[in-house]
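A single protein chain has been omitted from the complex, and every remaining protein chain is retained in its original position.
Note that the chains take the letters A and B in the order they are written out, and that residue 1 is the start of every chain.
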Amino acid sequence: MSQPATATGKLLTPFNLITAAILAVGGVITVLRFFVSGLAGTTNLTDTYPWGLWIGFDVMSGVALAAGGFVISSAVYLFGMKEYKPLVRPAILTGFLGYSLVVVGLLYDLGRWYRLPYPFVVKPGPTSMLFEVGLCVALYLTTLAIEFSPAALEWLGWKRLRQLVGSLTIALTILGLILSTMHQSSLGALFLITPTKLHPLWYSSHLPVHFFISAVAGGLGMIIIESALSHRVFHDQVEISGERFSQLTVGLAKAAAVTLAVYLAVKVIGIAMDDKWHWLASGYGGWYLVEMLGFVALPCFLFVIGYRERRLGAIRVAAVLTVLGIVLNRLNVAIFAFNWQLPAAERYFPSWMELWVTVSIVTAGVWIFRFIVKRMPILHEHPEWRGQH
Amino acid sequence: MTISRRGFLGGLAAGTLAAGTAAASAGVKKLPGWPDSYGLLHDTNLCVGCRRCEEACKRVNGLPEPAVPLGDESVFDKMRRTSKDDYTVVNRYRRADGGRPAVYRKHQCMHCQDPCCASVCFVQAFEKTPQGPVLYHPERCVGCRYCVMACPYYALAYEYEQVWTPRVVRCTMCYPRIKKGQQPGCAEACPMGAITFGRRSDLLKLARQRIRKQPDRYIDHIYGEHEFGGTSWLTIGGTPFGELGLHEGAVPTPLPEIGSSYLSVVPLVITIYPGLLAGFYAFSRRREQLSRKETREAVAAALERARQEAENKLQAAAEKAKKEKEKAVAQAVKKAVEEAKKQAGQTGQEA
Partner (left out) sequence: MKSRGATIACLLSPGLALALLAGCGQPSHGRQQPAAVPAATITLRLADEPAGAQPTYRQLERPAVFFAHPAHLQALGDKDCRRCHAVDDQGRFLPGLKQLVGVKGRRAREQAYHRVCIDCHRQQARQKGKAAPVLCGQCHGAPPGRGPAWSAIRFDLSLHQRHLLAMDGKCERCHHVYDEKLKKLVWKKNTESACRDCHGRYRRPEKTSLADASHAACVGCHLRRLAGKRSAGPVDCLGCHTAGRRAGIKRLEKPPPLERGQAERMLICQEGAKTGAVFFEHRNHETRVAACHQCHHRTMNKCSTCHRRSEADQGGGVTLERAYHDSRSAVSCVGCHRRQAEEGDCRGCHFRLVQLPAQHSCPQCHQAPIQPPSRPQLAGTDYVGVAVRPLLGPLSEDRQQLPERIEIKVLAAAYRPAVFPHLKIVKRLDEVVRRSSLASVFHGRVETLCSGCHHHQPLGARPAPCRSCHDNRGSRQQDRPSLYTAYHRQCVGCHQQLRLKQGCNDCHRPAAKEVSP
């Protein structure tokens, strides 16, 4: 990656130019979507496929991959694994940005986006999983904002407020774990009501549990990737030593290995319980095995090798595979294994504008991440607040 | 930061309250449908695919004319589904062959007894009325399209090309007309009487009567009586329902019940997690404190040992010095005595 611009450095780097171009086109598509041609002109959504890439990737995968925040903060603050403290702030930032962009992506997808607060202020529908998801995501976004605020407050120098927010850390972490458990599993529970449409290999009455466990794995994978990239790109901001960072990565690899193994076991139990083995001998069965073996079993194995032999390369490859696996799983549930009985002509594939919007949202996230990391004490501690929450 | 006992109990109380309200408003119970609700009976043995029901529906709802005009058989060459301009469609499920005529079925929103759309809407934009129809409230709809996704009969459609005010569109069972005592447009228009409108309980009796009178012509099953909790549209006929595009062998459990069993876990999470996690936090802090205490004690013990050792060494050195001093004194005395002896010996010899 080339040198990103600092406050005093170059502005017209290739990275900046390319990403600015992406965002510019994304802006045009945004105008088209909201003011000109609506969903019909920008997406390939149909009556049979009301949920497409924006839900499958931006919302579902986004939430799953932003799960690193609650994983690390719970580990550090609730389970006493203090050695991972340096990873907490970047993970919280990733989570906060991730969830914010999920909401942005959701706004693109909603038919009447200006009515987003309706479930809370007009009439809630508590029988709906989506209500559960919406409420928990809204509350969790608030929680993440407050959990992220110490970094901003330190940067701004507002000491009293920073003191107050710091005292709330444990409560916020508990709240964050509760809310995350609920909304990660509720995203899976969204599909409980569609046993006739979702392929039996992906459908299970335990979908919420599957989604939650895979979210933990995805979060861990994202932390490994994000921290590896940050430590290379923003190495001037990083405080801890390379040796210490390797140790932390290896520790994360252990956790990820266990999580993936549990996930695989739970999936196997799901298939055995409903006697779905014969589904494996089909086209979709092959695709399912690709997802399970190539993107769950294989990274689990690589994580184990990585932490046994302290091979950071294997760990990072495994983390990439894990993240891809989670994205693949969400896309399979939402798009590819959905309406699996319908003929090919009625199936859905995202339009280029949907893909571009998704890429723009991710790019915007990267920009904001870079802006914050370069200015606020994320990858290092603020000298006045050393050693505190 | 420590959690005091007071704080812990307070948190637990707050959690229980929240759980209580959540459970009360989650509506986790069965909806068996209203007893006097209306329904429609669709007899596929009588349907000849004339599509006058489609025409009437469009007229009543102010929709554009059918794309393929009535009478043109080519419209049946592929299966159609409902869309924003077609609240109902008639599909041909089997061509005429030999002596058997073709088989058609009309498809539209089934107005289920326990509708999935109502269950999944997070702003309660769907309402199952006592009269039977499931109503849609566009003034609340946010456009998330979960209902479109969840409907097992693929009955809902969405106005994607509307930029500011898209709505979910579907058959309404002509609710305004029913309230005025009229029949739905399709039931009135069907020349063959393949659609009969009436109270659902009456229609079930009618369907059973027809099946009993001509058992060779009808499959002994009323589709929609119990499937997924039952629907207001009942279908009978001589062709297996799986061949008519319906879910054959569907369980009588309504689909929303699968979701409500998961929702019942939510209050448990809200109540158990705070205590559990606070417990974890307390355990980890206690472990930390214990290890700190142990470290302190170990350091103190080590210091004590060191001090003791130093003292012992000092004492030993002092004793050693004393002994050496005594030895030196004794030696000096011995030397002096010897000197004295030597001196005395010498003087003795001289005298």
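The rule we apply is simple: a residue touches a chain if its C-beta (ideal position, glycine included) is under 8 Å from a C-beta of that chain, and two chains touch if they have at least 3 such contacts.
All figures in this text were calculated on a predicted structure; none of them were measured in a lab.
Novice: Have a look at B:57, B:190, B:263 or B:278 and name the one touching the chain we're not showing.
Specialist: Candidates B:57, B:190, B:263 or B:278; residue touching the omitted chain: B:190.
Novice: Can you say which of B:96, B:268 or B:336 touches the chain missing from this structure?
Specialist: Spelled out, the listed residue whose C-beta touches the missing chain is B:96.
Novice: Which is it among B:70, B:290 or B:340 that touches the chain not included here?
Specialist: Candidates B:70, B:290 or B:340; residue touching the omitted chain: B:70.
Novice: For a quick check of understanding: of A:257, A:315, A:331 or A:353, which residue touches the chain that isn't displayed?
Specialist: Touches the omitted chain: A:257.
Novice: Could you list which residues of chain B touch the chain missing from the display?
Specialist: These residues of chain B touch the chain that is not shown: 46, 48, 50, 52, 70-71, 96, 99, 101, 190-193, 196, 198, 202-203, 206, 209-210, 213-216.
Just so we're on the same page, only the chains that are shown with their structure count from here on.
Novice: Distance between chain A and chain B based on Cα centroids, please, to the nearest Å.
Specialist: Those two chain centres are 19 Å apart.
Novice: Chain A touches which residues of chain B in the complex?
Specialist: Answer in residue numbers: 1, 3, 11, 22, 25-28, 81-84, 116, 118-125, 140-146, 148-150, 152, 154, 156-166, 247, 250, 255-256, 258-260, 262-263, 266, 269-270, 273-274, 277-278, 280-281, 283-285, 287-288.
Novice: Can you tell me which positions in chain A touch chain B when the two form their complex?
Specialist: So the residues of chain A touching chain B come out as 34-41, 43, 45, 47-48, 50-51, 74, 77-80, 109-113, 115-116, 118-119, 122-132, 134, 167, 169-171, 173-174, 177-178, 181-182, 185, 189-190, 192-197, 205, 208, 389.
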